[in-house]
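All protein chains of the complex are present and in place, except for one that has been dropped.
After this line comes chain A, so read on.
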Amino acid sequence: MDSQAKRVETISARLDAAGSSTDSVEDELELSAVRHRPEGLEQLEALTRFNRKELQILYRGFKNECPSGVVNEDTFKDIYSQFFPQGDASKYAHFLFNAFDTNKDGSVSFEDFVMGLSILLRGSVQEKLNWAFNLYDINKDGYITKEEMLDIMKAIYDMMGKCTYPLVKDDTPRQHVELFFQKMDKNKDGVVTIDEFIDCCQNDENIMRSMQLFENVI
């Protein structure tokens, strides 16, 4: 579906076709602008759980920040970092980017963006938990290992920055990961599977309540 909708124009390709043999790097860099136009409004309405107005608002904001229609990882990191001025949000932004970039092509188009948001804001609890599991499972093998969780935890703590109270010590993320695994890893095999994860979260009242928190974001 993405490939049908995507019309990537690289003007450098046109130049090559025109037969210019000069290999100037500048031309290529300047002119290979990737542009992306999203699916029509009706199709997106059908795919996501947003209505027209909401999609309009989302697209306007998206297009304003990324006039070319796609977000690459650096832009993404930059935008996300603006919300957390005290710390370093780039690592968590990297994981988020991978979670949004479902087709792994290195850029997040508006469809990816809006489908991710649709799950997060309008999805069922099951879908949200699924999404969270996908975020934590860095190599997408269906298991969350302690190392993966440690990476994620460090990324989250990095967002706090250094001016925190109490001070974030070096093993604070590790301790947090231990807590997490104690809670989630039912069969104590060192990894958390999707079923364990969903089961455990559904039984935890705090988590269930906080999942409902962002319903009214748009």
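Everything that follows uses one rule, which is that contacts are C-beta pairs under 8 Å (C-beta built on N, C-alpha and C of every residue); 3 or more make two chains touch, one makes a residue touch a chain; residues count from 1.
Quick note on the criterion: contacts and distances are computed from a predicted model.
Student: So one subunit is absent here. Using its UniProt record, which name fits best from "A-type voltage-gated potassium channel KCND1", "AP-2 complex subunit alpha", "ATP synthase membrane subunit DAPIT" or "LYR motif-containing protein 2"?
Tutor: The chain we cannot see is, by its UniProt record, "A-type voltage-gated potassium channel KCND1".
Student: Of the residues A:51, A:126 or A:164, I need the one that contacts the missing chain.
Tutor: Considering the complete complex, A:164 is the one touching the chain left out.
Student: Mind pulling the chain A residues that touch the left-out chain?
Tutor: Contacting residues on chain A, toward the hidden partner: 53, 57-58, 60-62, 64-67, 74-75, 77-86, 88, 92, 95-96, 99, 113, 116-117, 120-121, 128-129, 131-132, 135-136, 152-153, 156-157, 159-168, 172, 176, 179-180, 184, 197, 201, 206-207, 209-211, 213-214, 216-218.
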